[in-house]
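Take a look at the structure set out below.
All protein chains of the complex are present and in place, except for one that has been dropped.
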Amino acid sequence: MKKNNFKKKTLKEILMANNILKFIKENRRLDGRGFLDYRDLRIDTGVIKKAYGSARVELGDTIVIVGVQFELGTPFPDSPDKGILLTEGEVLPTASFSAEAGPPSEEEIEISRVVDRSIRESEMVDLSRLVIKPGESVLKMFIDFNIFNDDGNIIDAAVIGVVSALLTGEMPDPEYVREHLEELPPNNLTSVPRIPIPTQDFPIANTIALIDNKFIVDPTFAEEMVSEARITITHTVNNEICAIQLIQGGLGYEQVFEVLNISLDKSIEIRNRIRELLGLGGD
Amino acid sequence: MKKNNFKKKTLKEILMANNILKFIKENRRLDGRGFLDYRDLRIDTGVIKKAYGSARVELGDTIVIVGVQFELGTPFPDSPDKGILLTEGEVLPTASFSAEAGPPSEEEIEISRVVDRSIRESEMVDLSRLVIKPGESVLKMFIDFNIFNDDGNIIDAAVIGVVSALLTGEMPDPEYVREHLEELPPNNLTSVPRIPIPTQDFPIANTIALIDNKFIVDPTFAEEMVSEARITITHTVNNEICAIQLIQGGLGYEQVFEVLNISLDKSIEIRNRIRELLGLGGD
Amino acid sequence: MKKNNFKKKTLKEILMANNILKFIKENRRLDGRGFLDYRDLRIDTGVIKKAYGSARVELGDTIVIVGVQFELGTPFPDSPDKGILLTEGEVLPTASFSAEAGPPSEEEIEISRVVDRSIRESEMVDLSRLVIKPGESVLKMFIDFNIFNDDGNIIDAAVIGVVSALLTGEMPDPEYVREHLEELPPNNLTSVPRIPIPTQDFPIANTIALIDNKFIVDPTFAEEMVSEARITITHTVNNEICAIQLIQGGLGYEQVFEVLNISLDKSIEIRNRIRELLGLGGD
Amino acid sequence: MSNKKGKKKKESNEEKEEEFIRIDGRKPDEMRPYKIRAHILRNADGSAEIRLGGNWIIAAVYGPKEHFPKFEISQDKAILNCRYHMTPYSTTERKSPKPSRREIELSKVIKNALEQAVVLEEFPEMSIDVYMEVAQAEGSTRVASVTAAAVALADAGIPMRDLVVGCSAGKVNGHIILDVGEEEDKEGEADLPIAIMPNLRKVVLLQMDGKLTHEEFKEAFDLALKGAMELYEEQVRALTTILKDMEIIEEGVKDEKE
Amino acid sequence: MSNKKGKKKKESNEEKEEEFIRIDGRKPDEMRPYKIRAHILRNADGSAEIRLGGNWIIAAVYGPKEHFPKFEISQDKAILNCRYHMTPYSTTERKSPKPSRREIELSKVIKNALEQAVVLEEFPEMSIDVYMEVAQAEGSTRVASVTAAAVALADAGIPMRDLVVGCSAGKVNGHIILDVGEEEDKEGEADLPIAIMPNLRKVVLLQMDGKLTHEEFKEAFDLALKGAMELYEEQVRALTTILKDMEIIEEGVKDEKE
Partner (left out) sequence: MSNKKGKKKKESNEEKEEEFIRIDGRKPDEMRPYKIRAHILRNADGSAEIRLGGNWIIAAVYGPKEHFPKFEISQDKAILNCRYHMTPYSTTERKSPKPSRREIELSKVIKNALEQAVVLEEFPEMSIDVYMEVAQAEGSTRVASVTAAAVALADAGIPMRDLVVGCSAGKVNGHIILDVGEEEDKEGEADLPIAIMPNLRKVVLLQMDGKLTHEEFKEAFDLALKGAMELYEEQVRALTTILKDMEIIEEGVKDEKE
């Protein structure tokens, strides 16, 4: 290893960034994809045996692992008849030269909250089915996702991971918990029989980047570095929008509708791809 | 805007500081006040509709907003028959070039604690009237004050703000809470009828600065920057001292009594000015 | 005081470090001790009247103070019939030029945990005797130790301090607490009659440093600075090993057994010395 | 409580816009009363205050100034720091003064919006601090905050490509509405806060939660744009007032000098 | 428990001072037993220990030394860092080792007191650290701490304009008393901790809470001064002892050299 290699990653990225711009100007992408093509998607579910639901997703070189866990909790005063859903994500320091250990950065908090809203606002999980005793005791569902390698488009990959973990996951049977609340060891639900997580639909988030005034989907880390704007749009199975986040830059008024249309198309495509990979019936 | 203007505030302050010394030596103050004159005082109460009590105070260019809120709480073990009083203050980063966002500095903690002691030790609020069930349930009163613009003498302004908010504020009727404790939505007292906050007296804090061995009251930010010593003394309506804090520097033994006398005079004057501004009966 | 003295401590240490190496090569120690000699040990117990048990230990110039306190608590779900033991230690900023105020460093956390394991794994305190009501209420024992002056070998000194505080300390009578639980003022056990802490045995930790491929016991701060490896081994009264921590560096396979033998001898010696100093019967 | 009224009125699209009366008596496309004042704090390099219904937000700008610590400096442009913060008494239940995850996210999206407008390239190695303090919150605080912050930046004399102005739209009881209030945010079906550069016709803050069809989105987006343009007029008015005040002062200074 | 006794005795001013017996048996103007020892820690540049009744406080000084980080450096004088800290076992209920707001405030007022005495101008760009660790607390810890810290500074050879010595007075059951103990602080009507530079006759720490008339304040202040002067003698004694020890050592060194 030579000493002038020490900042190699950073340099590599800069060189790549220059190439990206050059390529995009020539209506090409560095990895040969079309502007509206996603990278290869791979989903493994049930990868964490200790979790109630889990998935490992590879979207190109972006790697995310998701785990779903349950605890007993007290419902929020303003929604006594709903379980609690908590989504938290971290970009692990393994993920890239720029990721850091320590408390979550503002970028990580934003990503967590966008993923959370995508799941929550789509009403994918029927939270009313997580209630043990209204106003007193409910199941608290923790969804944690971690980015192990960041090659861009973290949010899309994380949402794919979360919905895969939920679709294939289980939860403690609330009926059983209700009937055996006294006998259960405190905060230990491992002995409780499990039922599938009550999901109703699943949302898809699509991130679109603007480079040299052209829209591309599923941007890589390097493409994100040179993008002028980046936006994530989440659609429900009924083609409703359930979350938008302009993550970076600005868009012309008309461009807003352009990205909405692209993302709608892509949401249908990715949803079908997930169904296929998970062996669920198509629509 | 020219680039040599970037540190303008700091420079302005330094220039001002020089002038202040020069002026004080000539027995004058930069803004024309006498050594023992307060700046103009303006009080608006009820400015925060969501709070049970609130006030906005302008003391010259120093601006403070105070809000009073209530929650249900458990009394401290050593005072089961008293409600809880919590006073916290922050100098917002809007307040001056030297104020910073982030956890409270030692100066902010000192200011909060001096204001807290002024209110607490004067026994202005009858905490025994905040009890729902002795030893079990009491009202917890939060007093929060924020400095939006700091032109010096924050403590005096904050105490004026707090007493104004308390004198004109309301609280949830403890009698009603006691009788309807079961029916009340958890931690939500908005539906509870309100009664005036049970105040018995109100304290006044007076800060006195020593510059060039002369005492001045109500120092500005710039005057504080050049002061050799600064002390805050709080008096009750019965002319008792209920809080002292030597904030900066040192005083000769005799000077201690000098500042006590000045502050007593000023406390009477400011208390009357508050009564006037709030439309309360004079003494 | 001359200005070139400002970093005197650091310089002093460096000079000392050179001497240490020179001395060790000559089979000597700077303070005249043999390689397997401990420094003078002094133990004062009952030094903190407010604590249930306390000790001040001087091991050469290393000074540690230990306090033991009790509170009511809830047992851990997986051990409903055991009291709670919490050991925490800090190297106070008074202890050396390199000690710092602030949250505990990784070294301080390691030291705390090694001391905790030495006490816990030896089962010195019979935690089953700290139970008020199984699964509901137990005594929580806090052991806090602070290093006031660090001249090396903190762990050995801290364990000596902790066992001395426990052997001579008292605790609230759990029987009494059980019978008077309702009447007791919340979280205040001062009125409860006391009984001796139920100890069964006491462990001894011995730290051995490797310098110039020679083993020395009870290293000073300066000796620690030049040591190639450092390991702490704790033995029970039955000559069982109950904790090991390789704190720094590495050891050859055979060296591991060498240090185990040294530490066993030393543990017997130091245990007897403690018994003598505390006036307990020898074995 | 508005639910009953709302549900009754669910009729044809044309009619409903006319007849739907909101919880606070507003028409669907009606803003709450608003007022912007610039230059309200003496110490800040720039400042502004916005009242929008019950919202009361104070913004202050410090800078451009040297950035610390040095190793964070940007060689080619200024660093923009933004803090959106709620005071403890701004909400019905007391809010801890420590920034929540929500406040950190909003600070980040507001920073992105303002970065599009401020000519940061003029101040390499410097930083500009923008602070927004919510004294009282009543729905749509983030767009009101960015609106006040832009006025404070202009008041500080910081060069900008355009102002930034924000407004929200939403969906309540099936109706698309302008300028979402607190109750409407809680009870409603969707919330769409946006901020734009009105002359450059660029969206610089765009978030949504809830559920909207593409048609509803368009309706809501257009409504929010309309609201933003209305608030933009108020921004200009507030800045013009200040400018006039300044001119009077400057003339006064000239008079003195002569 | 002292209440009954105290209330009975509320008589004329002259009489009461004679007859009022405090909870621990002290007369109103009587200090608790005290003892100061300097130079008790080997590593610190200076150190001291004070025992005042049940209070036991250990102070250490490190410095002057280079200050980090560089951008905080003061060009014209040394920075004085002060930490007043209570150990977990210093109070009846276990205290978390994390500094409380009270400890931060006391660190700040103690720093101000010591800054008046230390000749910081002699050490530009340097810093001096003063640590006070309360091993056991029994009322009036802040004034005991500043008293020990001043001795530790002197022990470190740091140039000072004067020593700093603290003492408290208070009001219990209507009586003005010297050197407020823990129970008296909790049950009493007022607490007045002060610290002075005894030769320069300056008050450098002054706080009060509770209620006192101006007359009572004067009485309490004069009593606290008296107590401080008494403790000052003990400071001098402790430092003289050390000085003698040092001379003996130095002479020993000389002897060796010759």
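Letters A, B, C, D and E mark the chains as written, and numbering starts fresh at 1 in each.
Note that in this section contacts are C-beta pairs under 8 Å (C-beta built on N, C-alpha and C of every residue); 3 or more make two chains touch, one makes a residue touch a chain.
Predicted, not measured: the structure shown is a model, and the values here were computed from it.
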Selected residue (touches chain absent from view) among A:D116, A:D150 or A:E224: A:D150
From A:A95, A:A158 or A:I208, residue that would touch the chain that is not displayed: A:A95
Absent-chain interface as seen on chain A, which is shown: 1, 6-9, 47-51, 54, 61, 63, 65-69, 71, 88, 90, 92-97, 101, 103, 142, 144, 146, 148-151, 187-188, 190, 221
Missing-chain contacts mapped onto chain C: 106-107, 109-110, 112-113, 117, 120-122, 231, 236, 239-253, 255-257, 260-261, 264
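Everything that follows uses one rule, which is that only the chains that are shown with their structure count from here on.
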Required steps from chain B to chain D (each step between touching chains, minimum): 1
Most distant chain from chain C, judged by the mean position of its C-alpha atoms: D
Higher-contact pair (C-beta pairs counted), A-B versus A-D: A-D
Most centrally placed chain, judged by C-alpha centres: B
Chain centre separation in whole Å, for chain C relative to chain B (CA means): 48
Where chain A and chain E are represented by their mean Cα positions, the distance between them in whole Å: 58
Approximate Å spacing (C-alpha centroids) for the pair chain C, chain E: 31
Overlap residues in chain A, where contacts from two or more other chains coincide: none
